[in-house]
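The complex appears here minus one protein chain, its other protein chains still in place.
Then we have chain A:
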């Protein structure tokens, strides 16, 4: 898995992608073509119902496009093992975080590390604590239960988890949706650091103009009905 890619060559491409939830049903996405490059923060914006989350599902390999292709490093995602893709190559930060409430913060992070099957040169627990630092959480949170954390803190844990196995693409669904402005800025700075300093492709789905303004590139999805 190449983590180092040419600036000009996109790591992820959407090639005339359409998607409908039911076969032959209403198309949520229609003929989308877009490229995502590493080292940049991409924003996908658009009004509610424009298919932002659906697009994210396609990117993260949770769904296959009805038409068209999603290319990762030039290869069709539909023909790859999407479980491997999810566990190795892409870190997804879900809108609802999708952390396991019965696990501690560190356990949640380590679960993703274990799932990736990657080898780590440091003990996973230490890595987890370092990741917490990276998302500006104190180390003593490591042994805290997820439910004891606030929404913003959970969001950071979700980011830490997505980063834990060093994916080349980070996808975040409304990462700042219900956070205060300060936290929002902090989280955006984390993403920018990731993209600019660790050469990660960050894709953020948002309807917040501030987030869009803070990103390197904005892809706007038009509302479906108007097309």
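Quick note on the criterion: a contact is a pair of C-beta atoms (placed from the backbone, for glycine too) under 8 Å apart; a residue touches a chain by one contact, two chains touch by 3 or more; residues count from 1.
The working rule: contacts and distances are computed from a predicted model.
Missing chain, UniProt protein name: "ABC transporter permease", from among "Multisubunit sodium/proton antiporter MrpE subunit", "TrkA family potassium uptake protein", "6-acetamido-3-oxohexanoate:acetyl-CoA CoA transferase alpha subunit" or "ABC transporter permease".
Only one of the listed residues, A:87, A:155, A:168 or A:183, touches the absent chain: A:87.
Considering A:98, A:143 or A:189, the position touching the chain not shown turns out to be A:98 (whole complex).
The omitted chain makes contact with chain A at the following residues, 57, 62-63, 83-88, 92, 94-96, 98-100, 102-103, 107, 111-112, 114-117, 161.
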